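First the structure, which I've put down as structure tokens, then a few questions once you've had a look.
Of the protein chains in this complex, one is absent; all others appear in place.
== chain A ==
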Amino acid sequence: MYQWSSKALGRKSFCLLSRRLISLSSVQGKVQSPKIKTEHRLSYEKANNTRVGDSAIQRPQSATDFGNYKRESFVLNLTEEDALKIPSILALHARLNLSPNFEKRTLVRALTSRMEDNQYADNQQMAIFGSNILSYYVTEYLLSTYPRLPIAILKAATEAYIGDFSLHDVAKNQWGIEADTSTNLEKYLLKEPKLFKFGKLRFDQLVTDVEDGITRFNNASKTSLAASTAFANSARAIVAGVYAADGEASAKEFIDLHILSRKVDISSMFEFEEPGKLITRLLRTKNMELPTIRLISETGRQSSSPTFIVGCFSGDSLLGEGQGSSLKEARIRSCVNALKAFYLYRPLDPKRPSESTFKPMFVDEGESFY
């Protein structure tokens, strides 16, 4: 039996020991605590802040001489002639309606992820650029269209447009990019020309199907990627390719056509815990009359399925309307709709800062009551 003294162990560990009856591990103090790194929760933020690692880059004398940086692993580059022989590349080029300035071999590079033992130019840094330009134009669009979106919702909406899963969907299901998953043996048996593999998305897979019914999950190496990230990076790299070939205006048009044209339901991203309280506080900070709920119409109050329609008013102005099978439900819905009407405010004919017909934008003050 040991007699633990609180002095020897420190107060905290004493409490822990006496309560949980466990002994001090001999490893304690030897195990390094993990280094704290800035964590980016959303995948578009991760893509924006990807670091290549300085061991992979040859840096010139002056650190700001960006023209003379060179990637160590880049040795081989597919020629344009070879790229023209790959049917899937030609098909993708035509499907995306890319301009003739966009070289076919750039498309091959956009489909090549950073891999171990790969000497061809890869898409990692193109994807960083693509991610930067995508996140700017999406943010610009969201802020000018919905100037009052809270930042958390703004980020969630950006993620819904250009996060890994959305871009995976764009690249795979809309653009028809295929992953190269067949083995060398299968390619040999199919008598597939070696060049054809460049027409598919190639990456070190984090999860592989070893054989039917067996999936291997722990392929983690420095270069392995989840399928969604690899597809998303190829989409980002193609956007960067459009920028390189035809300039920023074309890249913006490309983003408008392929990314911002998708429907994102921002209204469903809001969740209010106490809508009645929130609308009261909001109106108070805006120096408006406090909300009153009034019944607008009702039917079947005595029946098993009544319906009530109520309005949330500030003075004489109707802020939001809600319907429900009880008065309480209708009231809560009306408050939620009033809050959504405020946060999802859209200026008439919003103009983005990158447009030539730009007018000064509406700038919101921020959520002053939180």
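As a convention for this text, a residue touches a chain if its C-beta (ideal position, glycine included) is under 8 Å from a C-beta of that chain, and two chains touch if they have at least 3 such contacts; residues count from 1.
In the analysis below, contacts and distances are computed from a predicted model.
Hidden from the displayed complex is a chain whose UniProt protein name, among "RNase III domain-containing protein", "Signal peptidase complex subunit 3", "Ribosome biogenesis protein WDR12 homolog" or "Translocation protein SEC72", is "RNase III domain-containing protein". Among A:S43, A:Q124, A:Q205 or A:N233, the one in contact with the hidden chain is A:Q124. For the chain missing from the display, the contacting residue among A:A240, A:L278 or A:L319 is A:A240, taking the whole complex into account.
The chain not displayed touches chain A at residues 48-55, 57, 59, 63-71, 74, 77, 101, 103, 106, 109, 121, 124-126, 128-129, 132-133, 135-136, 139-140, 143, 151, 154, 240-241, 244-245, 248, 285, 352-354, 358, 360-361, 363-370.
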